[in-house]
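Removed from the display is one protein chain of the complex; every other protein chain stays in position.
In order of appearance the chains are A and B, and numbering begins at 1 in each one.
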Amino acid sequence: MNPLLHEIRHKPMLWLLVFVPVVLVAAHAVPERHTLLFVLSVLSIVPLAGLLSHATESVAARTGDTVGGLLNATLGNLTELVIALSALGAGEYALVKASLAGAIVTNTLFMLGASFLLGGLKHHVQEYNKASARLQAGLLFLATVAMLIPSAVSTADAAAGAKFTRSLSLGLAVLLIVAYALSMLFSLRTHRTFFASAEGGEAGEAPWPMGLALATLAGVTVLVALVSEVFVESVQEAAVTFGMTPAFVGFIVVALVGGAAEMASAFSGARKNRLDLSVGIALGSASQIALFVAPVLVLLSYSVGPAPMDLQFWPGAVVMMLIATLTAALVTNSGRSAWFVGVLLLMVYSIFAMTLYLLPPRVA
Amino acid sequence: MNPLLHEIRHKPMLWLLVFVPVVLVAAHAVPERHTLLFVLSVLSIVPLAGLLSHATESVAARTGDTVGGLLNATLGNLTELVIALSALGAGEYALVKASLAGAIVTNTLFMLGASFLLGGLKHHVQEYNKASARLQAGLLFLATVAMLIPSAVSTADAAAGAKFTRSLSLGLAVLLIVAYALSMLFSLRTHRTFFASAEGGEAGEAPWPMGLALATLAGVTVLVALVSEVFVESVQEAAVTFGMTPAFVGFIVVALVGGAAEMASAFSGARKNRLDLSVGIALGSASQIALFVAPVLVLLSYSVGPAPMDLQFWPGAVVMMLIATLTAALVTNSGRSAWFVGVLLLMVYSIFAMTLYLLPPRVA
Partner (left out) sequence: MNPLLHEIRHKPMLWLLVFVPVVLVAAHAVPERHTLLFVLSVLSIVPLAGLLSHATESVAARTGDTVGGLLNATLGNLTELVIALSALGAGEYALVKASLAGAIVTNTLFMLGASFLLGGLKHHVQEYNKASARLQAGLLFLATVAMLIPSAVSTADAAAGAKFTRSLSLGLAVLLIVAYALSMLFSLRTHRTFFASAEGGEAGEAPWPMGLALATLAGVTVLVALVSEVFVESVQEAAVTFGMTPAFVGFIVVALVGGAAEMASAFSGARKNRLDLSVGIALGSASQIALFVAPVLVLLSYSVGPAPMDLQFWPGAVVMMLIATLTAALVTNSGRSAWFVGVLLLMVYSIFAMTLYLLPPRVA
């Protein structure tokens, strides 16, 4: 277990792992202290997400480029998936949907924008692989259309409408997963040379041995699942204590917690002038949540949740996803970036965050 | 009549012409067999549209580039115009509007997407004339704005609203036709060199002699008109039999039937790596329907239909047209294509088709 200990010793973020046992004990000892449990679970998920991400990359690095890319692409958002599954099991559909929409918007605007800003403060102008950014923006656009259509054509007849939305969501979920699979065939197989730079630089750290990586992957996933349950149970009541609306919690807080590890990688890539890495993580993660995590949750809701989940989002969330996607498409069009491009993205994100923070509780 | 017979012998699609007399006889013999009449009329319109398209091109090829381009641009969607006129005469405004919106969406997403996919499966990367695609996308955008505005500002006051929508639609129709005429002045006259490649390669097959072409044009138009009447009368009831919603029929079935001949040309162009031809047919046809066929129908509705037709579409159709236009604008921005670009367009189209197929009957 040497590399794991070495990793923990040299990454201060991982020292937070000490909170994992604390939160699990506290959840049984003081189940009514929601605010405390919320803070402890956030502090535990961040380092676990970091370990999970490193373990996935290590397995990917050992299995060759195509299989590795595939693994990265399916397990890269395992944290988000596990948190959402906990919420799904608890029947918290509004929280699941808010956290999905929030993760897409946060990755597209905040993670990408902060990468552009942090990179731009150090480097005058930065270039990145246009083809890769365009593919991701196209995938995001497709997913946004899929999430927009059920709201756009929703019917006044409530009973017929519910049935329609449910079958449509099932069909859309299958369609998005097929599109995602084909996009991997495209970028990892038939046209991989076009996306070379974005894929090439991703390793960075020395990968772990296979056995350790797989064991970490399994063990940490279980831990994330346990902590997520505490997180989901405590987050809504804690939000009230902090004066935050449920919409703000689902959209912003859960998305930032779930994506903390990826953000660390994206920001460090931008500072090192490896913007391809940052753009790849930010947009790749957003499109993965939209085209893989969200549809998988719809399919799983038929066996896990108390009732099937559909893809009909709160109209405000649809507008935000649409704007985030359009912004990403317009901004990445040139393949160049300077600090103000990051400011623009962060400003759009701030508009959304401010709106959700001020929103009267019963709306979203 | 040798070239016509030669054409028929060598194009299996034209063997379907045998169904033309069959459907006309059947319409009188068994007027209540809607499903049979629907199938027969579809089988007849497809080859007639093919002949019409070839005759138009032949006349165009004999009259010099500018007049020819003009002819192609005004008669290229004669089939769609005649079908819509039949529906207009029958007072089927919902069907007319659905088929207009459907033709725009089908040409922009399905015809373009399938061309990219079929071309991309044979050729690694394909290039096409950006300037031409941009002009068409700009025209489509203008038309979409014109069709979006009446819904966006519609008033709660029903009586005032109807009068407002009617005068606005009349004004918009005139404006769109003027814009279309100016776009031809631009692309065929003042800046024709910019659009060279798209226009240049369009001939392909040997044109017919002028007399034959004109006679075919006249004769086939009459036949299309007769068959269209059967088609319009039977399509709604046949739809119920097949379990399809009226929205799906108008949007998808009519559009695919009306555009079958053009699709054949676009797909064959893409396989031959003449993507300019495919993009020109797909987007040119969409913008022609939006800026010429639709406004002409509004103007003709004052003399043909039982009441004037306006340009206020079902909101779902407006959203679909807007998304289709935006998709085309974003996708054609680079002037390059690979197979996955086609998949993206087809996926967006599938989302629409699936939505319309599942939609409860009374909505659209």
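What we mean here is this: a residue touches a chain if its C-beta (ideal position, glycine included) is under 8 Å from a C-beta of that chain, and two chains touch if they have at least 3 such contacts.
The structure presented is a predicted model; accordingly, all values stated were derived computationally and were not measured.
S.K.: Identify the residue among B:3, B:138 or B:219 that touches the chain left out of the display.
M.R.: Per the contact definition at the top, the residue touching the missing chain is B:138.
S.K.: Taking the full complex into account, find the residue in A:89, A:316 or A:335 that is in contact with the omitted chain.
M.R.: Considering all chains, including the one not shown, the answer is A:316.
S.K.: For the chain left out of this view, which of B:8, B:90 or B:149 touches it?
M.R.: Answer from the full complex: B:149 touches the omitted chain.
S.K.: Which residue numbers on chain A touch the omitted chain?
M.R.: Residue positions of chain A that touch the missing chain: 124-125, 315-316, 319, 323, 327, 330-331, 333-334, 338-341, 343-344, 347-348, 350-352, 354-355, 358-360, 362-364.
S.K.: Need a quick check: the contact residues on chain B for the chain that isn't drawn.
M.R.: Spelled out for chain B, the touching residues are 134-135, 137-139, 141-142, 145-146, 148-150, 152-153, 155-157, 160-161, 164, 167-168, 171-172, 175, 178-179, 182-183, 186, 190-191, 194, 329, 333.
Basically, only the chains that are shown with their structure count from here on.
S.K.: Suppose a student superposes the Cα atoms of chain A on chain B; what rotation angle should they report, nearest 5 degrees?
M.R.: 120
S.K.: Taking the mean of the CA coordinates per chain, how far is chain A from chain B in Å?
M.R.: Chain centroid spacing, chain A to chain B, equals 41 Å.
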